[in-house]
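Before anything else, here's the structure in question.
One protein chain omitted, others in place.
Order of writing sets the labels: A and B. Residues in every chain begin at 1.
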Amino acid sequence: MKKLVVLIVLASLLVIGCAQKETKKEEVIKIGVIGPMELKFGKGMVEGAKLAIEEINAKGGIDGKKLVLVTRDGKLKPDVTAQGLRSLAYDENVNVIIGGFSSGIVIANMDTIAEIKKVWMVECASPTVTKKIAEDYKDYKYIFRLEANSSTFAPSIIEGLNLLREKLGVKKVVIVRDQAKWVEDIDSQLKDLLAKNGYEVVDDIAIPPDKTNFDDVFTVVKEKKADAIVAMIAHGDAVDFVKQWKDSCKVPVVGLILPAVDPNFWNETNGKCDKLIVLAPASEVPIPINENMENFLKKYKERFGHLPIAYSAYESYEAVYAFKRAYEMAKKNGEDPTNSDVLVKYLEKINRQNPLDGVRGKIAFTKNHDIVVGKGYVVNLIFQWQNGSMVAVAPISTGELVW
Amino acid sequence: MLPVLIIGAIWGGILTLVASGFTLTFGVGRIFNFAHGTFFAISAYVSYILYPHLGYLSVVVGILSSAILGLMLYFMVKPIRENEIMVILLTLSLALLIEQVILLTFGEDPVSIPPIFKGSLNFFGVEVTSTKLLSFIVAIILIVLLEFTISRTRIGKEISAVSQDYESAMIVGINVERVFMLTMLISSILAGIGGVLYAQIYSVNPESILEILIVAFAIVVLGGLGSVKGSIVSAFLISYIQTAVSYFSDARWSELASLLVIIAVLIVRPKGLFGVE
Partner (left out) sequence: MRALAIILALIPLLIPLVAPKSILFTIGLLFLFVVYVVTWDLVAGYVGEVNLGHVVFVGIGAYTSVLLTLNGLNMWLSILVGGMLSTLFGLAIGSVCLRLRGYYLALVTAILPLVFIQIVNIYPNVFGGYEGLSVGINNALHRTVEGRFYISYLFTLASLIVIYKIVNSKFGLRLKAIRDDPDLAESLGIDVFKHKVLAFVISAFFSGIAGGITAFYRLSVGVDLFGISLMLLIIISAILGGLGTYYGAIIGAVIVYVLKYMVLTSFAQSLGMAGVDDLILYALLIVLIYKLPKGIFGTFYKS
């Protein structure tokens, strides 16, 4: 009995002990990064932000203050992320938060941001995010997005398909896609565009999560005499899909296959992704499509010994610079940039009239805090895997599409 | 119809490969080994690492490492075997521990081994890759061997005896410890073979550990505890349901359909298809 009491008291002390954390105050600017830190997306986020912070600090920081990186592990879970966001806000009092990979996590935590009132530069593609900002600007205005809104994907997929049609004469297509909500949204948009561009959709196959065997899918493709597969797959099953595609299907695949944007995808599939045509949302691939990107990739490799391991790296790198721009503008106009509302005001000034020269292209925010995707700004890039390397084919090209 | 038969058969064979080791420990040996998926993953990852240095010899090393893990698990389970819920907890914790180790060492991205045989064969319009065919054949051979071992050999009879009544088996003079050890060993080797073949056709990532466990678990439960034959029938049944649903209707329903069939069968026949109690 006594032992039990001691144990309970110890446990409660443990809770209260953890509960009390000291907060130190220094003259620094704190950049918070939150994401799934054991996964490459979290690691990429941290590396991207770190590179930007080191560059800025080497040039004397922002407004004479050094930048400090503070990270929290969100574990790809909404409640853990909520805890991390609060910790960044209340314990660390960061100036800005970067990260929050995955739409589900971000959407679930938009209300956390409404509570903690910190600027959050998110890395996810769901249209819901900016739709909610439009509906309830007052609560959600602290959220900005550096990833392309997924509603911009369908036209880009068509662009890639058209390029293939010039070579092959594609008419009938089969759509193979995840069941996720955001894919469902693109799907209807994509079907309209396909019809308008003179394609015939002969089947639309939604695959359940964790599907490994794709023989059934490829047999249907074959029986329906499709000329091409339009794929939208965001999950790890993509490796299984691509491996079996190469083995048992002779039809080209064009699509949004997120794992295929990873430079390591060639090894993961044992080179079976050769000739795969992939959409890289917001040009987040290690292809030197412009001078800034070339320099960025070089610096990144020098600093970390490898290319960006995940597409989150580009965004968090640019997020730090967007923050810097807004902070300095606010300071210059005599306003307090440590106030989140002021920061939001000046981030909104990074718009079409006054874009930021980013790595992927010119960065500008729309009224609802999306980035502008299109010519002259950041583009959705179509590239093809060729002999182990990625070759951009549209709208910027570093090589020719082959089949 | 023909494509469904062919695809279903091949996929069924591969599912049998996934479940065969589990059938033995869970179904026949009545040891709740929830770390079954780790045998599978360990062999795949070990041969993946060694492949650049050893070529296909790495596959053998992979299977061996599964066997070693199997023996290790036997000794870990031994002191708490009487307490079933603790066995579940131990094996599950071990599975998660190993999953975490793999995640931290190799990352979350899938890995795969280049297939031994290139190319594919065309059966009535269905492209079947040589590796899939190989896996199917290996699966059939392993099933036959397993069934033969269980029903015809001495050690098989000992395993059955122990699974039915552990104490009487001991009284009869069966070396129970040896039986438990052998069950775990055979089971881990079977899973190891499954792992290296699976990684050639598909891919393996840290999450596979739990995914494989779930698939194997569903197959054994549907087939009925205690029956190797049941697991085989159930693997093919699940495969045919999934393939047919996806071929004639919509792929999105395929997994759900197979799960609902399992539950329906369990409600009508609590022992599963071929279960012995």
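The rule we apply is simple: contacts are C-beta pairs under 8 Å (C-beta built on N, C-alpha and C of every residue); 3 or more make two chains touch, one makes a residue touch a chain.
Everything quoted here is computed from the prediction, not taken from an experiment.
Note that the undisplayed chain, when the full complex is considered, contacts A, B.
Which of A:65, A:86, A:171 or A:224 touches the hidden chain is settled by the complete complex: it is A:86.
The chain that is not drawn here is touched, among residues A:110, A:133, A:313 or A:393, by A:110.
Shown as candidates are A:139, A:274, A:335 or A:348; the residue that touches the absent chain is A:139.
Residue B:104 is the one among B:104, B:121 or B:144 that touches the chain missing from this view. The omitted chain makes contact with subunit A at the following residues, 1, 3-5, 7-8, 11-12, 14-16, 18-21, 37-38, 42, 71-73, 77-80, 82-84, 86-87, 89-91, 102-104, 107-112, 114-115, 126, 128, 132, 139, 179-182, 184, 208-209.
The chain not displayed touches subunit B at residues 79-80, 83, 85-86, 88-90, 92-94, 96-97, 100-101, 103-104, 210, 214, 217-218, 221, 225, 252-253, 255-256, 259-260, 262-263, 266-267, 270, 277.
Assume only the chains that are shown with their structure count from here on.
Inter-chain centre distance (subunit A to subunit B, centres taken as mean C-alpha positions): 36 Å.
Across the interface of their complex, subunit A is touched by residues 3-4, 7, 10-11, 14, 103-104, 107-115, 120, 125-129, 132, 201-203, 205, 207, 211, 243, 246-247, 250-256 of subunit B. The touching residues of subunit A, counted against subunit B in their complex, run 38-40, 179, 205-213, 215-220, 222-223, 236, 239-240, 243-244, 247-249, 259, 262, 264, 268-270.
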